[in-house]
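Worksheet: the structure to be examined is printed underneath.
A single protein chain has been removed from this complex, and every other one stays in its place.
Per-chain numbering from 1; labels A, B and C assigned in written order.
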Amino acid sequence: MESETHTTNSKGPQPVTLESNGNIKTVNQDRMVIRFAGDSGDGMQLAGNRFTDAAANFGNDLSTLPTFPAEIRAPAGTLPGVSSFQLQIADWDILTPGDRPGVLVAMNPAALKVHLKDLREDGILIINEEAFDERNLYKAGFEKNPLDDDTLLRYNVHKVPMETLTKAAVKGSGVSGRAVLRSKNFLALGLLLWMFGRDTKVTAEWVKKKFGRIEPVMNANLAALKAGYNYGITTESFAHQIEVKPASLPPGTYTNVNGNTALSWGLIAASQLSGLPLFYASYPITPASEILHELVRHRNFGAKTFQAEDEIAAAGAALGAAFAGCLSITGTSGPGLSLKGETISLAMIAELPLIIVDVQRGGPSTGLPTKPEQSDLFLAAWGRHGESPLPVVAASSASDAFEVAIEAARIAVKYMTPVILLSDGYIATGSEPWKLPDVETLPPIDVPYATGPNTQDRFLPYVRDLKTMARSWAIPGMPGLEHRIGGLEKEEATGDVSYDPANHQLMTDIRAWKVANIANDIPEIEVDDPDGADLLVLSWGSTSAAVRAGVGNARRNGAKVAYGRIRHLCPFPPNMPTLLSSYEHVLVPELNNGQLSRLIKAEFVRPVVSYNKVAGVPFTSGEIHGKIMELVAP
Amino acid sequence: MESETHTTNSKGPQPVTLESNGNIKTVNQDRMVIRFAGDSGDGMQLAGNRFTDAAANFGNDLSTLPTFPAEIRAPAGTLPGVSSFQLQIADWDILTPGDRPGVLVAMNPAALKVHLKDLREDGILIINEEAFDERNLYKAGFEKNPLDDDTLLRYNVHKVPMETLTKAAVKGSGVSGRAVLRSKNFLALGLLLWMFGRDTKVTAEWVKKKFGRIEPVMNANLAALKAGYNYGITTESFAHQIEVKPASLPPGTYTNVNGNTALSWGLIAASQLSGLPLFYASYPITPASEILHELVRHRNFGAKTFQAEDEIAAAGAALGAAFAGCLSITGTSGPGLSLKGETISLAMIAELPLIIVDVQRGGPSTGLPTKPEQSDLFLAAWGRHGESPLPVVAASSASDAFEVAIEAARIAVKYMTPVILLSDGYIATGSEPWKLPDVETLPPIDVPYATGPNTQDRFLPYVRDLKTMARSWAIPGMPGLEHRIGGLEKEEATGDVSYDPANHQLMTDIRAWKVANIANDIPEIEVDDPDGADLLVLSWGSTSAAVRAGVGNARRNGAKVAYGRIRHLCPFPPNMPTLLSSYEHVLVPELNNGQLSRLIKAEFVRPVVSYNKVAGVPFTSGEIHGKIMELVAP
Amino acid sequence: MSYTRVDFQTDQEVRWCPGCGDYTILAAVQNFFAGLDIKRENVVFVSGIGCAARFPYYMNTYGMHSIHGRAPAIATGVAVANPALSVWVVGGDGDLLSIGGNHLIHALRRNIDMTILLFNNQIYGLTKGQYSPTSEPGKTTKSSPAGSIDYPFNPVSLALGAEATFVARTLDMDRKHTTAILKAAHAHRGSALIEIYQNCNVFNDKAFIQLTGKQERHANRIDLVHGRPIVFGARKEKALVWKGGQAVIVDRASVNPGAIIVHDAHAEDSSQAFALSRLAHGPYGPTPLGVFRDVYRPVYDDELQEAVVRSQTARGSGDLGKLLTSLGTWTVD
Partner (left out) sequence: MSYTRVDFQTDQEVRWCPGCGDYTILAAVQNFFAGLDIKRENVVFVSGIGCAARFPYYMNTYGMHSIHGRAPAIATGVAVANPALSVWVVGGDGDLLSIGGNHLIHALRRNIDMTILLFNNQIYGLTKGQYSPTSEPGKTTKSSPAGSIDYPFNPVSLALGAEATFVARTLDMDRKHTTAILKAAHAHRGSALIEIYQNCNVFNDKAFIQLTGKQERHANRIDLVHGRPIVFGARKEKALVWKGGQAVIVDRASVNPGAIIVHDAHAEDSSQAFALSRLAHGPYGPTPLGVFRDVYRPVYDDELQEAVVRSQTARGSGDLGKLLTSLGTWTVD
């Protein structure tokens, strides 16, 4: 079933007006889902990203979902080798990259095989027909050529001789041999731009900037782009262009950013807001590596990155840098978080600010490294030996990752505690337009520096601010504040090693209280409940977009349903208890086997309806819509 | 308040009869709590263990609690240097080492300082008076000598010139110099043996066996032992002897064993019962190290031990040995369990039998290494990335550790899954009489060996037994069963790498179902509810003894209260739901901040009363008794 | 019965990038096994995570594609559990030298009977191109756009410093050489580390051009052969001599033949092997290939096995009943 229609009719995009534009008609759509699919070598991510930019510049709202082949690079032309990029563009505030595409570009048989099933009945299918030779068909597992039988009957098919067109276009550019065909993604892109009535300016600019240094390549790509565009104009085969009007987004300056980038920027912002130098230690791991790649490019912000020998070393180095006075972060994905537990427990008892970023992926073990999942929540909340409570926050979208990174830093520094920030592979790689905040208005982060010895003979590291229960931060280099900390239980105030039973009880209680108390310093969950529903849907993390969209569909189909998103998972926001008690049913959709559900039940002893999916793919808004209808159905 | 009295009067041991025995009277007691306390160098553990043996041989029931100084060896004579050994002996089925001692042996001022507060009002205090010199008093922080002021007024004090007596006794043994005083623990022991009307035979035998090779030492200890005994006979200062009659324990052969030893033996038994060679990989850590020390001594059982470079390597080696067909175990304590998570997650998806033993200690981080705690339950149940369900079992006493080790092995092998076995520092080092099982009657453990290729062209490693959902175990060396496993999601049946969404969902569900289904293959929780109570007390692990004792006290004080112990923490036994619904209140006492409570709430959405203590010391039966009275009080 | 290469192939599609050096290594290993008399079911391949680590999926033996860095530890368990097995470890420079460094050096120290194939492409391939512990200083990668400031390991030196009993280096491109090294390693009981220079044509192409290029290779390839004087160059015009404790390159003509170092892979003292390993710090100039060291030292898994047998013969194989009563008992009746 499909999603986000503005009408109660769910039959898909409806032609709204037909107006003449030269000799080709234009069909208006409120939104369109487009998917580029081809071999890893075909440059589909690039084509998708360029199209996204063009659409964004035009003013559409949009949301993207790149899908990479699993970690091994598969042989060209095979099914595992297929790479795709989906985006949805719309003339209104959109939430997800959409469920089923209305336009599919298939650069080879394997891409067709993998993605055809998703294409909508009336969908437009653009095919690189010259790739459909014996060998590729065989690799894709086609007995016979789908272009020749009735496989594609139900679709609106356009076979394009992309290779011939590209070769012709590229001639004279200086590029030759196998390299020539590398430009065919620009040909496809040019054609799509035409289809959607966008000119090639934005893209051409980008090509010049990007490939300026390698003239032949630049020329080849520009030529292919133009050729594709012209192919659209000249060929008869296209009945009409599609127009998706600019979205009426709130006024402001927008950029198009993915979650890993936004998160990195949020960390840099937090560093600026706190005046603390940024230190990021990490060991490469999909899908978290890009945070390292992004931050290392911003040394001019005073940011230092450290590629450690493993995740434990990364956590250790980050802890050391925190001790030395940095805004310190260690980033990883699930397997790495499992390894960091012991060090995080030390950070917790040492009461040092440390941000642990976990860009979740499919588990368990090595699992499905390139797929999104939300199954590290238990580990984040409870995955350490001993009583090791710490705050956990989660980003719910690319742009939200920016804010959540700042929030994680605020909590870590103000409360002198490690904080775990959960993102996932969907947020990490997917992008959306982001209305840039006014950096001047971002609130500063105060640092609880130790100001001097707190007794006349000696500095006591565990004397606390009685409001936050945070100890003060004495940083190497500060004279007179020399002190020692460590992982053995410490005596309250002095921080000396203590085996005293009463003190252990006291410190255990203080550490628990300190974290619990943060609930009074975080915003309430905003519940969107236009028509007094009995059903509350609670989401966290990347599923929020699909869930919100599903809620929207359900409402448009007459369902009364309330929606709220939980950004702070530990401690929960202060209004959780009232919220939970004010709805008859609570639905918690998650990409795991019910981890938030259990956290809620353990905390509030209140039944919830879990809706779980562990398939390595996001929820579709359709699934959420369906589930809601089950529950509200009379 | 004190524990385990048979009368409703809780004022402590009551003289029962007075009968003449030579010229010294004998007071009968139903039980006695005795504590030996001295400097680490004073051999208190040895004295305590010997006394335990003598009492055991005499037929008393007993329970012991050795307490070692924290990990660093403190200077002689200081408070941190104090080492103690407490035991309770009784003429009836006893459960705990008791709360407050009735007899305290203090070998130096520090020992007195640390332990006096625990001695009962009417308690007997035996003091090594010659140790109370300037220097020692200062080190113990006494302004003036407690032997000279009225500090000890309320007690029944015996100052014994132990050093003079020892020197005199040892003369001629061949031992000389500082070594002479080493025997003074035997002098104290001899005196205690006399006090409790035990002869020195058992002890003398042991001394001969132990020190036979070093004659002088043997003679010195024998002489000191005798001298202490005679001192009791001859000196006037002792008004009477104390008799604690043999307990009416069920008939059988008994031995006296601590938890680490019993657990090690259980693993050896499981190896014999399954016919699988035992492989134990570990990195030393308090309080788990003794399991390694014990197992390495039993190579004649075919047991191999491997001291790894760290906990991750230990888990890895154990996993490798499991793949190679061993009954494979890796043992550690909290910090080590935090490190093993990633490897355990691999074992889980690889579906190989592996036992992870966690002898819990005080946390977080390095915490309180020598103190017991139950705070690794969350980590055991949920401390891995991704959806990584696995069974968790817990030992509740030294002897129970034997059975639980076998049970863990049974589940691991039958269901081809890693199993986490929780013990703790209290069980590990405390000992109790154990009625030895008839080894002939221990049920064998069947191994789900692969018998041959399960398709004609190839062996599929993930074809399952539809009852247990366990895959079959093909071990390197078996011809025709060559196969590859790994940590990437695998296709059902074939075990090939698969990124297919539906398959990931299926495998996730199967792994969850496999573990949940074990509930149908484990015993129900036996609830002891003599008089139809409204309150159910649920315990797990080492607190069970104190809880059961507390329940006993409460009943003797008129409370209606039911008691049950949970051995299987994941999955819970099949009768948990009915149990929980058949009581109005459920009390869950734990040495943590409510981890089992939360597991129960998350699973059954049912409120429970948590009674938590995180002080590095066990519950006293008195505390439990008190808590129960609060809840049942009208 | 004897095998052919096909017997060691699996039904899994090999999924490395076209042109990846891993293909040639796989072919060499499969051929090598076809030539052995060892039964397929007695062979175990253990790998971590990485492109190289996919290896076990393509070998029709027992195998485990485990987790990143832990292969040497897991393989240790396999070898110690059953010393009769032929245990092989495959991993990349990140897998075995970065996250797995500790397990590697401890396996070498203990002399566990396993052969470790270190596929050194001087890059993190699977994670799409970050510098590794063997990447050259200044290397620009995704995680070092301004050039790496890490100083790399010399895997041969590291292994020798970790008490390895067998250390060799070979090249993906030279099938014959690779096969010869595999033979030597297999003949060695105990840990054997083989560093294999492996070209990652996607993220670090031509890293080994100095040793593979038609022109360059003659000038730079120093072949170590036990018992042979070490000479190299297109016309063998270069030679190695000792200078202090150091191996130095000289014009062969400039020294009398007796002064030329005769390679002794069996020397008890690892000093010479180490000195040879210092000639090149990465494949950037004259670089020794071949067996640096090959000596016998008691093997951990054998020693433990013997200890078990000794204990069983001395005390009789374990009796559970006896064990339970070993601390002394008393009876209640």
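Note that in this section a residue touches a chain if its C-beta (ideal position, glycine included) is under 8 Å from a C-beta of that chain, and two chains touch if they have at least 3 such contacts.
The structure displayed is predicted, hence computed values, not measured ones.
Trainee: Of B:366, B:597 or B:620, which one is in contact with the hidden chain?
Mentor: Missing-chain contact among the listed residues: B:366.
Trainee: May I ask which residue of A:25, A:226 or A:483 touches the chain that does not appear here?
Mentor: A:483
Trainee: Among C:84, C:187, C:255 or C:307, which one touches the chain that has been omitted from the display?
Mentor: Answer from the full complex: C:307 touches the omitted chain.
Trainee: Identify the residues of subunit B touching the omitted chain, counting contacts across the whole complex.
Mentor: So the residues of subunit B touching the missing chain come out as 71-76, 78, 80, 283-286, 289, 292-293, 296-297, 299, 305, 307, 309-311, 335, 365-366.
Trainee: Could you please point out the subunit C residues that touch the chain left off the display?
Mentor: 98-99, 101-102, 105-106, 109-111, 133, 146, 149-154, 157-163, 242, 244-247, 261, 264, 267, 269-272, 274-276, 278, 297-298, 300, 303-304, 307, 311
Trainee: With the missing chain put back, which residues of subunit A would touch it? List them for me.
Mentor: Here the touching residues of subunit A are 53, 56-57, 59, 246-247, 249-257, 261, 265, 268-269, 272, 277, 279, 281, 298-304, 306, 308-310, 312-313, 316-326, 328, 342-343, 346, 350, 435-437, 439, 458, 476-488, 496-497.
In this section, only the chains that are shown with their structure count from here on.
Trainee: In whole angstrom, what separates the CA-based centres of subunit A and subunit C?
Mentor: Whole-Å distance between the two chain centres: 40.
Trainee: If you average the CA atoms of subunit B and of subunit C, how many Å lie between those two points?
Mentor: Here the centre of subunit C sits 45 Å away from the centre of subunit B.
Trainee: Two or more other chains touching the same residue: where does that happen in subunit B?
Mentor: As it turns out, subunit B has residues touching two or more other chains at 312, 342, 346, 350, 486-488, 497.
Trainee: Scan subunit C for residues touching two or more other chains and write them down.
Mentor: Touching at least two other chains: 49, 67.
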